[in-house]
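Just one protein chain is left out here, and the rest sit where they should.
After this line comes chain A, so read on.
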Amino acid sequence: MDDYKFLFKVVLVGNAGVGKTCLVRRFTQGLFPPGQGATIGVDFMIKTVEVGNEKVKLQIWDTAGQERFRSITQSYYRSAHALILVYDISSQPTFDCLPDWLREIEEYASSKVLRILVGNKIDREDREIPENVGEEFAERHNMYYLETSAKESDNVEKLFMQIAEDLMKQARTRDLPRYDSNNQTIDGRTSTINDSSCCSRLQ
């Protein structure tokens, strides 16, 4: 029921209005929220998923895109296992800002963080960024790439599930031995996927 073996922290970043909050709500609550206000600061949701036979808890942090909240949002990059960088395929400016976001990620996030580029709103007719442009950008910067629609629920599940699987793989190959032996936590349920103290060990 609420028994999980891995806890991963996922942080979404990107310009305001690209659909970060909608992606999170779609994935965790299965809905496309009508007209909610812009996110202030940070917010988080959880969802427990199953990978293989293991329960994996995803702690998904949704951040405000506006610059003025950068002082608080940046502080959440550090402990992220995965960073989803979102832009809106129907808005060139949101794509043009990607290098700035990458700079920030470079500065504040762990170097081992899993990075995914997401082009959202593919349901829209007025696409401005062709798929291959987004893909090339992702490739150049060593990121996974996926196009989604929070509205139509396209690829949203896939996005988070792939992240969970990937992080699981990482965790197993890199840290699982240690997890089994000396890194046993109090209730034996949580693992860290790298040797930083990213994971809360309270669960």
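Methods note: a residue touches a chain if its C-beta (ideal position, glycine included) is under 8 Å from a C-beta of that chain, and two chains touch if they have at least 3 such contacts; residues count from 1.
Simple rule for what comes next: contacts and distances are computed from a predicted model.
**Student:** One chain is missing here; what is its name in UniProt, given the choices "Protein EFR3 homolog cmp44E", "Cyclin-like protein", "Glutathione reductase" or "Dynactin subunit 4"?
**Tutor:** "Protein EFR3 homolog cmp44E"
**Student:** Hey, which of A:A16, A:M45, A:C97 or A:M161 is the one touching the hidden chain?
**Tutor:** Of all options in A:A16, A:M45, A:C97 or A:M161, contact with the hidden chain holds for A:M45.
**Student:** Which residues does chain A use to touch the chain missing from this display?
**Tutor:** 1-2, 29, 37-46, 61, 64, 67-72, 74-76, 78-79, 185-187, 197, 200-203
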